[in-house]
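== chain A ==
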Amino acid sequence: AQAAGTRFVFANESDYDTVDPHAAFDVGRVAVRLNLYDGLLRWQKNPAVLEPWVAESYVISPDGLSYTFKMRKGVKFHDGSEVKAQDVVYSLDRILAVGKGASSLFKTMIDPGAAKAVDDYTVEFTLRKPSAIFLSVVPEIHIVNRALVQKNEAGGDWGQAWLSKNDAGSGAYKLTQFDPAVGFVAQRFPDHFKGWGTKWLDEIEFRGVKDTNTRVLGLLRDDFQGIGGYLQTDQLNRIKSNGTAQVLEAESMRVMMAQFNMTRAPISDLHVRRAISYAFDYDGFNKDILGGLVERNPTPLPNTIWGVPKDVKGYSFDLDKAKAELAKAQAKIDKPIELAFLTGFQQSEQAAQLLQNGLTKAGVPSKVVGYPWPTIVDKFKDPNTTPDVSIYWISTYYADPHNWVGEMFSSSTAGTFKNAAHYKNPKVDALLDKALSLTDQSERAKLYEEATRIVVDEAAGLWIYNTKWYGPYSNKLKGIVFYPIGSAQEMRTAYYEG
Partner candidate 1 sequence: MACATCLTHGSDVATPGDKLLEVDHLCVTFATEAGAAKVLDGVNLTIRAGEIMGLVGESGCGKTTLANTILGILAGNARAEAGRVWFAGEDLFALPQRRMARDVRGRRITFIPQDPFGSFNPLFSVGAQTRELMKWKSPRRAPGEHQGLAGFFARYPRARRRADAEAIVQMLRSVQMPDPAATAGKLPHEFSGGQRQRLMIALALLPQPQLVIADEPTTALDVTIQAQILKLLKQLAKSRGISVLFTTHDLGTAYEICDRITVMYAGQEVESAPVADFFGRPQHPYTVRLLESLPRPGRELREIGGEIPRLIDPPSGCRFHPRCARASEICRKERPPATSLGGGHEVRCYHPVETPP
Partner candidate 2 sequence: MSQPPLLEVEGLSRHFPVRNMFGWQIGALRALDGVSFKVRPGETLGIVGESGCGKSTLGKALAGIHAASGGRILFEGTDITGCSAVQRRSVAPKLQYCYQDPGNSLDPRWTVRRSLAEPLIVHSALTARERDARIAKILEQVGLPLTHLELYPHELSGGQQRRVGLARILTLYPRLVVLDEPTSGLDVSVQASVLKLLRELQAAFTLSYLFISHDLSVVRAMCDRVAVMYAGRIVEEAPTERIFASAKHPYTLSLLAAIPNIGGERITDTFALEGEPPDPVRPPSGCRFRTRCPRAAAVCAGTDPPLRRIAPGQAAACLFA
Partner candidate 3 sequence: MRIAALILVRVAWLAPTLAGLVAIVFVISRVIPSDPVALLAGETASRAQIELLRQKLGLDRPLPRQLLDYYGQLARGDLGTSLFTTRAVWDDLSARLPATMELTIAAMILAVALGIPLGVVAALYRNRPTDHALRVVSVAGLALASFWLALMLQLFFAMDLRWLPLQARITGFPPPPITGFYVIDAVLEGNFKRLGDVFAHLILPAVTLAIPALATVVRFTRAGVLETLQRPFVTYQRAMGIPAGLIVWKYVLRNSLVSTVTQIGLLFGILLAGAVVIETVFQWPGIGAYAFEAILHSDYAAVMGFTVYAGVVFGIVNLIVDILHAVLDPRGTAA
């Protein structure tokens, strides 16, 4: 029943197969969380900053263990009831109980029952030990309507079955239709606490469209007004030259890298790792294959975040140096090095091929193997099954150096996809732990810089680029705001013009 111009369709590479805000923590499907739900805080802007959202303010106790949030009054759920502290408590308990999405992150800092409603509008969290990143993950506590969810619980499932198909949020949009095989449609929620300007989108639709080509063609046909996924240069050029769509551009913090399995010869040999780092044609990849749309990051950190040691130049493509390093290596390379890429992700596949190319020229035998994401994550759990080299991305789950260098090189995360290197270095661990326990950014920055220097020197990974974000949208769409954690899927500010 909406006027034609006020409907927006977004085609995403992954399916929106659930609308439970606590079921997933990935960037791909963030639209569900950002549009249908609200949190106490929310990442906004680029570079990302934490802004008060449902919370008006917060206080951290001096020991860094207790966080007290004061909530706004009059924030309404879609059913008209008010958002209260009890809902926040229930939401965190639910996250921990259901054990999906961001729960694994919370579990490292907080126990069930650690949240308390001091009054209707005050909520207090008590941490197990001080953590510098707790605030960073608070936006993931998406507040669900406790009364509504509890009414629909079945067999102590915390309403999982119901919430996977239904909406119990307070977000700017209200779910109207959902089909796991297609996606979801949501209608503007006029009573949203943030209020609305003069222009808006009445209805937004997010659907999963697996095939990149179909997504691009659909955008060109105006089947979709926005599409997701990191596109190849050629596709972006095609969209630009077509004239029906624009490509928005922004700094992003997603990094592409190769993780080395440090536990096994020959990769465990420093010189072999350095040789590999010298054997990758960074410019060939970034400039030719990706058409210069990305920027080289010499360290595991995205260039735009604080904590990057600016003087570190990293490795360059230099086959002579690679050979020299190999000559110094003690480990014998007697079988091909396994270069793993993510099935279905062209860039990762191309990078693997290019690395293989360089390695072959440097005289190192290698083989390229593709694994789907679930498989490779599983392989990472065991050092013995972890591939020698695995090429993929680390996205921005929260904008803190800990998201990159912290989680990638801490022994506590060994075996996860963040630390597929199984990297364990007591010195680095000490630096990182220290950084987590502090709250002062400049002090923390120094510690992260120090840790970064060490891992770069150890060639503990191969860092390829730090993406820019390119958002292909219909020409008439305005008001899209990109910030790294939101992937520009928050539609509250968007509208049509012309």
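As a selection rule, all candidates are chains of the complex that A comes from, given by their letters.
Everything that follows uses one rule, which is that a contact is a pair of C-beta atoms (placed from the backbone, for glycine too) under 8 Å apart; a residue touches a chain by one contact, two chains touch by 3 or more; residues count from 1.
Nothing here was measured: the structure is a model prediction, and the numbers come from that model.
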Chain touching chain A (counting every copy) in this complex, out of 1, 2 or 3: 3
Residues of chain A defined as touching candidate 3 within the complex: 15, 17-18, 23, 99-101, 103-105, 107-108, 160-161, 164, 177, 179-183, 185, 205, 207, 209-211, 213-214, 217-218, 220-221, 223, 343, 372, 374-375, 377-379, 381, 385, 413, 416-418
